[in-house]
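First the structure, which I've put down as structure tokens, then a few questions once you've had a look.
Moving on to subunit A:
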Amino acid sequence: MSLTARDLGLFAIMFAVLALVATFQSPQLAVTILNMSLISAIMALGVNMQWGYAGLFNVGIMGFTAVGGLAVVLIAQPPVPEAWAAGGLGVLLGLMLGVATILAAVLVYKRMAPGKLRGLAIFAVLVVGFVITSQVFGPATQAVQAVNPASEGYLGGAGLPVILAWPVGAVFAAGVAWLVGKVSLGLRSDYLAIATLGISEIVIAVLKHERWLARGVNNVTGIDRPVPRPIELQPLPWVQSLAETMGWSVSQAASVVSGLGYSALFLIVLAILIWLAERALNSPWGRMMRAIRDNEVSARAMGKDVTRRHLMIFVLGSAVCGLAGAMMVSMDGQLTPGSYEPLRFTFLIWVMVIVGGSGNNWGAVLGAFVIWFLWVQVEPAGRWMMEMVTSGMSLESELRRHLLDSAAYMRLLTMGLALLLMLRFAPRGLIPER
Partner candidate 1 sequence: MAEPFLIGEAMTGGYGGADILHDCTIAVEKGQIAVIVGPNGAGKSTGMKAIFGMLKLRLGSVRLNGEDITSLTPQARVAKGMGFVPQTNNIFPSMTVEENLEMGAFIRRDDIRGTMEQIYELFPILRDKRRQAAGELSGGQRQQVAVGRALMTQPSVLMLDEPTAGVSPIVMDELFDRIIEIARTGISILMVEQNARQALEIADKGYVLVQGANRYTDTGAALLADPDVRKSFLGG
Partner candidate 2 sequence: MEPLNALVSVSNFMLVPALAYGSQLALGALGITLIFSILRFAHFAHGDTMALGTAAVIGGTWFLQAQGVSIAPLPTALLAIPFGVLVLGLYLLAADRFVYRYYRKVKAKPMIFVMASLGVMFVTNGITRLFMGVGETRFEDGQRFVFTVREFRDWTGLAEGMALRSAQAITIVTALVVMVALFWFLNRTRAGKSMRAYSDNEDLALLSGINPERVVFITWVITAILLVLAGTLYGLDKGFRPFNYFQLLLPMFAAAILGGLGSPLGAIVGAYVVAFAEMGITFAWRRVFGYLMPEGLEPSSMMQLLPVDYKFAVTFAILVIVLLFRPTGIFKGKVL
């Protein structure tokens, strides 16, 4: 758990920059950046466990965070009784039938002797199971989706406190990770990358398409928040006096306070995770993981079950990503499957880990802060730059409009360059592993 003076200095600079944002741009922006940085830091921590400790390349971070986000809806939203009455049992039965089909196929695979007959039997089981399942499942979901489609049309959640959704999100992500890991770990390392890329696309497809589950692309909004809303804070006298002393408007002060409430929660989670991660890293277990990473062959020769260890760390890291995903949805108060983009949710996290310093938990956290800050700030900077470049052109110029419209994409470019430059010239990152 050692941070050098230099590391602390880097963090101090980062917070100073955020303070500048609060002063010169707006305090809300600073808090928003802070919160998203904290969430990103947790995601980066999860990825760093996989990559930094074990050398596993997970390109499906988006999927794991989205699954975590789904947990928030399923836990915190009130149930929709009419929908349950209309098709709840059918949906559950359908899901069970689906699982039963797969189990039956696995059973056939295990019990029968290899050969053409087995292949045919598995195929038959799958087809029959699929047909039966869809006969039950299809009408049930239709019925659910027909219930008050404008605002509901889904089964709703369990109506439990939203904080509970965070660990559940982690468990969800862990479950998905276990499945993926079971299939692709132990093979060539790139295969895990491709498999995770695939699963994350599928998770998003399911979220978008299965409207009975979480309303699909219609989004679930107005999810219960663990922190008072700005509206609820505005009438409070101490918020009003804070606004007065700081020279902010009351609404501004209320949203800053509300945001800082999240920050406090996130910080607690992050602190616990870092504490656990650092302890794990410096335990015999962590040393073994790194030994495996650095020389898999000799670790295997020493009798270590490398694939099992990898599966374990992969599941753990993905669970952390799921936790972060749940936190993000509960901060936004909404689940919008359409907004999950791999560039933003998978690859940006990777840039954070690499820039911060893979193998170092503090590095991942710092990387998350730096990169998220750049991600937010590069767009206006790019726009400003484009305006400078195009200032000589006439206002109606087609080219000028195009360039201004394109400023948003500058940040993809910048992030890619940051990744490439770090990888090449400072592959150990801002805070290197030690």
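Here is how the candidates were picked: all candidates are chains of the complex that A comes from, given by their letters.
Convention: a contact is a pair of C-beta atoms (placed from the backbone, for glycine too) under 8 Å apart; a residue touches a chain by one contact, two chains touch by 3 or more; residues count from 1.
Note that the coordinates shown come from a computational prediction; the quantities given were computed from them, not determined experimentally.
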Direct contact with subunit A in this complex, candidates 1 or 2: 2
For the subunit A and candidate 2 complex, residues of the former touching the latter: 55, 57, 59, 130, 138, 183-184, 187-191, 193-195, 197-199, 201-202, 205, 208-209, 342-343, 347, 350-351, 354, 405-406, 408-417, 419-420, 423-424, 427
